[in-house]
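Complex shown without one protein chain; remaining protein chains in place.
Showing subunit A:
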Amino acid sequence: MAATATTDAPVFDKKTWMGGVEPMKASYGKLMMWFFLISDTFTFSALLVTYGLIRFSYPAYDPAVHGEFHFSNLYWPIPEKVYEAVPFLHGMELPLVFVGIMTFILIFSSVTMVLAVEAGHRMDRAAVEKYMLWTILGGITFLGSQAWEWSHFIHGTDEGTVIREIVNGQWVERTIFGANLVENQYGPPAFADLFFFITGFHGTHVLSGVVLNILIFYRTSFGLYERRGHYEMVEKVGLYWHFVDLVWVFVFTFFYLV
């Protein structure tokens, strides 16, 4: 088969694997991307389930027991009390507004990615370039927002939280600001550890997605896929990009809403 293809038809036939048959009517690259995404699904599931496990092993906030809500390392915090800061609006309580904006940015960049895939099917190179640029812009904006959110989380609120701890056998009070891997003003230290690990792992995925998108944009604008005769590479990277969006949908629910 390969021998005849080189003589009369030099066009790459994406329906043919080297064996000549295409299982599941999907090209080799697409199928492997799906299987990679399944393994990544397990990684993220394990992280989010670990969050659930550790959260369930701590007391939940109960107004009858703990009184009015305040940050304390004795119980798991309510997410909307933790994530209520928005850039340029210092000191205002706007629960979940910024993370909502981030969610829309990522969903929108997913939409521009499908539009790029759709343009690829029509061999419309200019449209692929346009939508890839929008997708890259969305990804970079999301990363910037996340950097701001991390920075705020690390530096903490103006008031900080007073904690009591035993130092040399005596109870002492100390105010802590923000969170790091060993202490956390918003709740138990494990809460901050999981925040850094899970949103950081997702952010790393967004970063590699942006790098792949830039590569695809570069190769599209140099006409590589037009010469190749199809834009399947856009579809494969698109699968990865949508997956990153999908993971955010789950992180958003289980980290910020529940």
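Please note the rule applied: a residue touches a chain if its C-beta (ideal position, glycine included) is under 8 Å from a C-beta of that chain, and two chains touch if they have at least 3 such contacts; residues count from 1.
Everything that follows uses one rule, which is that contacts and distances are computed from a predicted model.
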Options "Branched-chain amino acid ABC transporter permease", "Caa(3)-type oxidase subunit IV", "ATP synthase subunit alpha" or "Ion-translocating oxidoreductase complex subunit B": UniProt name of the undisplayed chain: "Caa(3)-type oxidase subunit IV"
Omitted-chain contact residue, chosen from A:L89, A:I107 or A:A147: A:I107
Residue among A:W34, A:W134, A:W150 or A:F177 touching the omitted chain: A:W34
Contacts of subunit A with the absent chain, listed as residue ranges: 23-26, 31, 34, 37-38, 41-42, 45-46, 49-50, 52-59, 78, 80, 95-96, 100, 103-104, 107-108, 110-111, 113-115, 118-119, 122-124, 127, 226, 238-239, 242-243, 245-246, 249-250, 253, 257-258
